[in-house]
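Every protein chain of the complex appears in place save one, which is left out.
By written order: A and B. Residues from 1 in each chain.
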Amino acid sequence: MAKILAVDDSASMRQMVSFTLKGAGFEVVEAVDGQDAFKKAQTEKVNLVLTDVNMPNMDGITLIRQLRTLPNYKFTPMLMLTTESADNKKSEGKAAGATGWLVKPFNPEQLIATIKKVLG
Amino acid sequence: MNNNQLEQHTYTNESMVYSNQYLTFMLAGEEYGVDILRVQEIKGWNKATVIPNTPEYIKGVINLRGTIVPIVDLRSRFGLENAEYGPTTVVIVLKVVGGDGNRTVGIVVDAVSDVYNVSADEIKQPPDFGRAMSVDFIKGLAAVSEKMVIILDIDHLLNSSVALPLDVSVN
Partner (left out) sequence: MSIDMSQFHQTFFEESFEGLGVMESGLLNLDVGTADVDVVNAIFRAAHSIKGGAATFGFSSVAGFTHVMETLLDEMRDQRREVAEETVNLLLLSVDCLRDLLVSARDGSPVDAPRVVDIQKKLEDLLSYKKEGGSGVDQHAKVEKEHGKGWNIEFSPYVNMLITGNDPVRMLGELNYLGDMSVKVDVSKMPAFKDINPEECYLSWNISIKTDISSEKISEIFDWVDGECDLKIEQIFTEVDKELIESNGDSSGHINDKIKDDHSHDKPSVEEKKPSSDRRASSGSAENSSIRVSIDKVDDLINMVGELVIIQSMLAQLGKDFDNSQIAMLRDGLSQLERNTRELQESVMRIRMLPISFAFNRFPRMVHDLSKKLGKEIELKMSGESTEMDKTVMEKIGDPLVHLVRNSIDHGIEMPDDRKAAGKPSAGLLHLNAYHKGGNIMIEISDDGGGLNKEKITKKAKDRGLIKEDELLSEEQINDLIFLPGFSTADIVSDVSGRGVGMDVVKRNIHDLGGKIEVVSKEGKGTSFVIRLPLTLAILDGQLVSAGDQIYIVPLVSIIESLQISEKNMSLIAGKAEVYKIRDEYIPIIRLYEAFNIPPKNTNLNGGLLVVVEGDGKKAGILVDDLLDQQQVVIKSLETNFKRVEGVSGATILGDGTVALIMDVSSLIRLSHQASLPGSKTPTFIANGKAA
């Protein structure tokens, strides 16, 4: 069963994502910001990282950049959750090593579809 | 068992489905009944704390495991002559349903009598007593074991007893 790290400082978003993914059969690890996520990613290996961009303590883009330095996260799919299709955030994310992004608002079905496509 | 007895047995089972159980008590020689589902508990009589400026039939309030419960003396409420409280005097604590919420109220009675099954169709309409007694308080009359039991409507009876306007008017 694939394990997904869901990172967002908004509790309601975390709950929604977690609930949705668990319902689709994924295991979910939740983190409240980049720092929290980075720690958790090292304690247990996840198959995919789903992270919000704007968070205190460590933002999503920095998180991705940090994770990419870890050998077993070199090729792990990492998706950013953004609320705008503003190009600068996307390219910044990509430069940091993000696989892709999901634009908020998304509905649960979209989330699951995308995750499934990425995890194969 | 022969067929007749079987039938009777079945009949009784049916009637048990449709009948209510009533707790009856004595008050000035008359037997009254209240829906047993409304009876919370039965206590011996203990002195109640008097509340100022309340009608005579409100004996006061007691402490029922931390809740303040008012006690109504039914003899007084019904305008019957007062009696000395004796060893059989009990307080029946009842759950009363009202428009403004539910209450717990206790009534002082002479003695507890029995528990009977009374089916709905066994309760007859009471005659109109005129102004002697309000018929609102009475659900009806039932004949049980050759006795007449007065089935009380405790919601009407006790809500009105407790919620009566005060004697003293205040701005």
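In this text, contacts are C-beta pairs under 8 Å (C-beta built on N, C-alpha and C of every residue); 3 or more make two chains touch, one makes a residue touch a chain.
Given the structure is predicted, the values throughout are model-derived calculations rather than measurements.
Participant: Check the whole complex and report which displayed chains the hidden chain contacts.
Facilitator: Contacts of the unshown chain, counting the full complex: A, B.
Participant: Considering the whole complex, which of B:L27, B:V69 or B:V109 touches the chain not shown?
Facilitator: B:V69
Participant: Touching the left-out chain: which of B:P52, B:G79 or B:P127?
Facilitator: Looking across B:P52, B:G79 or B:P127, the contact with the absent chain belongs to B:P52.
Participant: With the full complex in mind, choose from B:Q21, B:T89 or B:T104 the residue touching the hidden chain.
Facilitator: Of the candidates B:Q21, B:T89 or B:T104, B:T104 is in touch with the missing chain.
Participant: In terms of residues, what is the contact footprint of the unshown chain on subunit A?
Facilitator: Output for subunit A: 9-13, 15-16, 19-20, 23-24, 52, 54-56, 68, 74-78, 81, 83-87, 91, 94, 97-101, 103-106, 108-109, 112, 117-118, 120.
Participant: If the missing chain were put back, which residues of subunit B would it touch?
Facilitator: Missing-chain contacts on subunit B: residues 47-54, 60-63, 66-70, 103-105, 162-163, 166-168, 170-171.
Rule of thumb we're sticking to: only the chains that are shown with their structure count from here on.
Participant: Roughly how far is subunit A from subunit B, centre to centre by C-alpha average, rounded to an integer in Å?
Facilitator: Roughly 67 Å, centre to centre.
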